[in-house]
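Reviewing the structure listed below.
For this depiction, one protein chain was excluded, whereas all remaining protein chains were kept in their positions.
Each chain carries a letter (A and B) given by its place in the written order, and its residues are counted from 1.
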Amino acid sequence: MNAYYDEVQELKAQYPDWRSAALPALRLAQERHGYLSADALRECADALGTTPAFCEAVASFYDMFHLRPVGRRLVEVCTNVSCALAGAQQVLEALEHELGVAAGGTTDDGEITLRTVECLGGCGWATIVALDHTYRTHVGPDDVPAIVEEIRGG
Amino acid sequence: MAEARQIVFADAAERDLTKLAEYEAVGGYAMLEKARAMTPQAVIEEVVASELRGRGGAFFPTGRKWSFVPKPEQNPNPHYLLVNADESEPGSFKDNEIMARVPHRLIEGCLITAHAVESTHVFIYIRGEYTGPYRVLVAALEELHERPDLRGDVTIVLHRGAGAYICGEETALLESLEGKRGQPRTKPPFPAIAGLYASPTVVNNVETIATVPQVLAMGGAEYAKLGVPDSRGTRVVSISGHVARPGNYEIENGVSLRSLIDDLGGGVPDGHALKAVIPGGSSTVILRADEIDVGYDFNSLLKLNTAMGSAGVVAIDERCCMVQLGIRVSEFYEHESCGKCTPCREGTRWTTAILRRLEGGTATQGDLDLLLDVCDRINGKCLCPLGETAAIAIASYVDKFPGEFQAHIDEGGCPFGDSSPLHDVLAPVAQHAHHPSATVPA
Partner (left out) sequence: MSTELVTLTIDGNTVQVPKGTGLVEAALAAGIEIPVFCYEPRLGPPVGACRMCLCEITPGPPKPQAACTLTVQDGMTVRTALTSPLAREAQNATLEFILVNHPLDCPVCDKGGECPLQDLTFRYGPGNTRMTFPKRTFDKPIPISPLIALDRERCILCYRCTRFSESVAEDGQLIARNRGSLSQIATFEDEPYRAHFTGNVIELCPVGALTSTQYRFEGRPWEIQNVPTVCGMCPVGCNVNATTREGKVKRIISRNHHDVDRGWLCDKGRFAFSHLRAGDRLTDPLLRVRRRGFEEVSWDRALDEAERLLREAEGRIVTCLSGSETVEQAHALAKLLRGGLGSHGAVLPEEVSDALDAFRVPLSAIAEADVVTVLGDAPVVERAPIVELWIKEARRRGARVLYELDEDAVRSAERAILVWSGPLGQGGARVAALARTLGARGAFYLPETANGRGVCDAWAAAADDEPTPPDPVGLLFVSGDEAAANPAVRALAEGAERVIAVSMFQGLAAGWADLILPGTSYLERDGTYVNLEGRIQRLRRVVIPPAPDELAWIAKLAERFGVALSPYPSAVFDEVSATAFGGLPFGEVGEFAPLPHAGGVETTEIEPLPETATDGGLRLVRYRALFSGPAVERVPELQFQRALPEIQLAESDAHARGIRNGAQVSVRSSGTSVSLRARLARDLRPGVARIAEEHAGDLQPSVEVAPA
């Protein structure tokens, strides 16, 4: 679509070298397509002026780019040291139970993907749960039902 | 304990310094004007005099780093300032709060630094997950855009990362900003000579840059009166783990680590006892509870073979198993290893496997020796510090808690079991075994 192509040209113009627009262009493509499918990568490559292989090489390096389908909503639980010390594993298990999916997977209706992530940089406000990249702080297992209800509703 | 003088967070408790008007009301951007009236060399000298050192983890003298940038006659390429806002070290969350609460102080610091290193192009590379601070910075930059008198001829580009701890390493940061896979480069050449787009580039941590306006306000010499030798001034410390009041605290360098845990942090809650402290983020040598009567500064911690690193202090109580800690930390590095150099790529996977065997109770004495030997074989051989600090940290758990590791072998299992909060914690690197369709690793 031309809108995406034009937007990427604008991104490229922000940098002294067009290649620097790769990450923002990939992020945009992921937002448009839901995840970085082969088509999304082709579209991104075309707009950047490079090959889909190059886009795949870059995208697959980073945790926030999904090269396989994910749910419409993303629930991420930090289980690194400080959050683990605060009981992150229990929060994760509560979410697995409440959502009915094992961490790493997507609910059957394709709506919600649950996964663990490494340190989100909120260690003093543990346990951190990121809902579509917005941090919820001080999350405990008791908070999980309300959180899930909120995600399902929104 | 009396609150240390707030420098990075000056006036932030009293006012909403995310607003440009509020920031200006307390003297914000006045130092930018002052700096612009000085020569770049004079600004650098002021920062040198302050003995300010990088707050990202490497602790390199800031003024000296700026002075490495070549003169235009020596090198005709444009200069770049790259602010490392890719904070991802487990235990550190100070830059998160700094960007969220004093964005204009950071921006003023960027503009002053740009003047000092003769750059008109600033990039702030912020980790992709930091949506909150990102939005704050976007708003602050929009306010700046309306003030060409402040902005001058400097362009500030806010660039978002996409989830890779290794991109916090300065050369990997450069690669990522250049649109590639974030794998570190060999040095030389150093970024100050050939960094972004092979041009002279200064890379500094968020907190370092955010300190600069106040350094100019107080004067370098005054700043250097705070703290202790080789660790001047104040810094923001992240305190987390088993403490009653986790959070970011700006302290004067040199105060005792114990005071951070007990006074600022409020001590270990719920009747538990302190067992261990990670002093500077997971990449540092761990300390036992009996070792924390030490000044929180470079020299004092060096005597204990450890470091302030990115100032992420994590308190661990007696319930926790050090082997489990080892697994979780090893899994972190395994997941975050960029894969470029052999020892880190293969070694972190191997240490995780050996630690799991220890935890599972089937390890032999030879396995423990092997673990230490593998760590030794990684250390000093890698392309960048990621693999090496992983090895150092893991080896320190064995070194500080030898009895515990031995017990896992002798007793054929973990003495702590699931009473330890670190028991069976699911890490991203283990996730695809946990769920068949889990994306690997993205």
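Everything below uses one rule, namely that a residue touches a chain if its C-beta (ideal position, glycine included) is under 8 Å from a C-beta of that chain, and two chains touch if they have at least 3 such contacts.
In this text the structure is predicted, and so the values were computed from the model without any measurement.
Of the options B:A30, B:A289 or B:A353, the residue whose C-beta touches the omitted chain is B:A353. Within the whole complex, the absent chain has one touching residue among B:E51, B:E97, B:D317 or B:E336, and that is B:E336. Only one of the listed residues, A:Y35, A:F61 or A:Y135, touches the absent chain: A:F61.
Against the chain not displayed here, subunit A makes contact via residues 38, 41, 46, 50-54, 56-57, 60-61.
Across the interface with the omitted chain, subunit B contributes residues 164, 181, 185-186, 334-343, 345-350, 353, 357, 370, 377-378, 380-383, 440-442.
Going forward, only the chains that are shown with their structure count from here on.
By the touch rule above, subunit A contacts subunit B in their complex via residues 14-24, 26-27, 57-68, 70, 79-82, 84-89, 92, 101-106, 115-126, 130, 133-135. Here subunit B touches subunit A in the complex through residues 78, 87-93, 95-96, 121, 127-132, 157, 159-165, 176-182, 197, 238-242, 246-248, 278, 282, 312, 314, 316, 320, 325, 328-329, 332, 335-336, 338, 421-428, 431-432, 434-439, 441-442, going by the rule given at the top.
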